[in-house]
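Down below is the structure, laid out as structure tokens.
All protein chains of the complex are present and in place, except for one that has been dropped.
Our next item is chain A:
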Amino acid sequence: MSSLGVPRPGYLHGLNPLTKIAVVIPAMAAVIVSREPVIPLALLALALVTVFTGTRLPARTVVLLLVALPVGVAIGAIGFGLWTDPARVDRAMVLLQVGDYRLYVGSLVAGLTASLRLAALLMLALVSGLTTSGPDFVRSVVQHLRVPYRIGYTALAAFRFIPRFRHDLDLIRQAHRVRGTGGRRGPLAAIGRLAGAIVPLLAGAIRHAERVALAMDARAFGAHPTRTERHSVPLRRRDAVFAVVFLTASGAIVVAIVVSR
């Protein structure tokens, strides 16, 4: 079937979506329980290496990862650092003092940790997120986790509603503004406007959903307990190899950091 598929630009694209999700879970758990910046940093690096070697990214994404990610981590570190309760950090060194307010180096370290943990979780999620299509994910969930295909494919169809609803909501807001609903200001008026938009949005959504359901029924959706899958999304030897390598690498990193302390 590969002649019909899109050319595959990297080994991550050839893996089962479930493998990619499963192998990052231990690493995510380690990031979540970690209380210092080294483990998140190391696992962030591992995730970056995996993504860069496993898929050919468009230039824009590369720039985003290499520039925006460090900048985001730095901003996050300062933001979380200012926010951290000083009573709970190492107050040995004062970085800066303004009147009564003291910013400790310990606060900044705590902020950096929180920021790195978020970045590491995001990057680990992107290992599968950047390289998996929605239909393939649904196929493998149906094939390997025995989720009924009626649920999986209905979810996929429903996913296509989103751009339409966004468009409808824009139109409804424009229409209501023309009617002069924008006169009042403040949060209560905003809530009122949103509530006013919900009725027409739902009326349209229900009608749309009914039509889609009719169209799916007319094409024998749900006729049998299973359906033909043109692409099977199998678990292959390469999935096992990738799982062993990634799990060993992430395990070794965590163990080495914990032991060296």
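A few notes on this one:
The rule we apply is simple: contacts are C-beta pairs under 8 Å (C-beta built on N, C-alpha and C of every residue); 3 or more make two chains touch, one makes a residue touch a chain; residues count from 1.
FYI, contacts and distances are computed from a predicted model.
For the chain that does not appear here, its UniProt entry gives the protein name "Energy-coupling factor ABC transporter ATP-binding protein", which is one of "Energy-coupling factor ABC transporter ATP-binding protein", "Lipoprotein", "Cytochrome c oxidase assembly protein CtaG" or "Isoquinoline 1-oxidoreductase beta subunit". Only one of the listed residues, A:R88, A:R177 or A:R238, touches the absent chain: A:R177. Only one of A:R185, A:R230 or A:R261 touches the absent chain when the whole complex is considered: A:R230.
Contact residues of chain A toward the unshown chain are 1, 4, 6, 133-135, 153, 156-157, 160, 163-164, 168, 171-172, 174-183, 196, 199-200, 203-204, 208, 211-224, 226-230.
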